[in-house]
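A single protein chain has been omitted from the complex, and every remaining protein chain is retained in its original position.
Right, subunit A next:
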Amino acid sequence: MKVRIKKWNAVATWRWDIPDDDVCGICQVHFDGTCPTCKYPGDDCSLLSGKCGHNFHMHCIVEWIKQESSKGQCPMCRQKFEWTDNPALNAPAIVAG
């Protein structure tokens, strides 16, 4: 039997390329959701990964770093928070579904 595909719709889901059960330590919302100020997850509400290895919603960590009391430190390990340009994190991983 031969099948000729006349038309097809690609469907994909995406998720951040980090462990499944991770929540943002600041807002306590799962990384696949948005930070509490945003409506849609994705490029508009990206994650930021510190050189120390700790991840947060960008909006959450920026809000913390703005606080004088943060002293520029990572909320998890209190090392100076510097972000990496880890492409795996800055671009969502596409998982075909």
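In this section, a residue touches a chain if its C-beta (ideal position, glycine included) is under 8 Å from a C-beta of that chain, and two chains touch if they have at least 3 such contacts; residues count from 1.
To be clear about the criterion, contacts and distances are computed from a predicted model.
Visitor: From the names "Serine/threonine-protein kinase crk1", "Ubiquitin-conjugating enzyme E2 1", "28S ribosomal protein S24, mitochondrial" or "Protein wntless homolog", which one matches the UniProt record for the unseen chain?
Guide: Options "Serine/threonine-protein kinase crk1", "Ubiquitin-conjugating enzyme E2 1", "28S ribosomal protein S24, mitochondrial" or "Protein wntless homolog" narrow down to "Ubiquitin-conjugating enzyme E2 1" for the missing chain.
Visitor: For subunit A, which residues reach the chain that was dropped from this view?
Guide: Counting only subunit A, the missing chain is touched by 25-29, 36-37, 60, 63-64, 67, 69, 73, 75-76, 78.
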